[in-house]
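On to chain A.
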Amino acid sequence: MQKQQTKPMPACGKTKKYFLGPVALEFVATKTGVWRSVRPDVNLDVCVFCGNCGKHCPADIVSVEKAKRSVSFDWDYCKGCGICANVCPKQCITMIPEEGVCKL
Partner candidate 1 sequence: MKQIKLFGLGGQGVVTAAKIFAEAVAIGEGKHAQSIPAYGHERRGAPVYSDLIVSDEPIKTKSFVYEPDYVVIFDLSVIDKGIDVMVGTNANTVFIINHECVLPEYPFAKHQVYYVGAKQIALDTLKRDIPNSAMLGAMAGAGLVGLDAAIQAIRKIFGKAGDINAEAANKAYAGLRKN
Partner candidate 2 sequence: MLVMKSEARGLIAHGVSACAGCGLELAARIIFDVMGANSVVVIPPGCAALFSGYGRETVTKIPGFQGNLESTAAYAAGIKAGFEMQGRGDVQVFGLAGDGATVDIGLQSLSGALERRDKILYICYDNEAYMNTGIQGSGSTPLAAWTTTTPGGKGVYRKDMVGIVAAHKIPYAATASVGYVDDLRKKMEKAKAATATGPAYIHVHAPCPTGWGSKPEHTVEVAKMAVQSLCWPLYEIVNGVEYTVTVPVSKPKPVTEYLKLQKRFSGAAASQVEKLQAMVTGDYEQLLNR
């Protein structure tokens, strides 16, 4: 039978502290981008950089920079829900199939 520890053991050289019971001590994002089957595609010719897409993104992964005329998405986390496309006043965002999905 496996020998059970009855005490938290200090690690070699330095004293470590251990909590007992349920607690989360790491801040970690899940790579929800892998859920995506469609992705937003912005027509920058039409875009007025109002930021409405970013304001309504549930994952807060849209970056709109008017000065640089850029709209970017963090593909690690974009779930491809399509809210950005739907709230766009200029309707300049199109949801296009993910290539990976099309290949299947």
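Just a few scattered comments:
Criterion: a contact is a pair of C-beta atoms (placed from the backbone, for glycine too) under 8 Å apart; a residue touches a chain by one contact, two chains touch by 3 or more; residues count from 1.
A quick word on the picks: all candidates are chains of the complex that A comes from, given by their letters.
This structure is a prediction, so every number in the text was calculated from the model and none was measured.
Candidates 1 or 2 all belong to this complex, yet only 2 touches chain A.
On the side of chain A, the complex with candidate 2 involves touching residues 24-33, 35, 55-61, 74, 76-77, 79-83, 85-87, 95.
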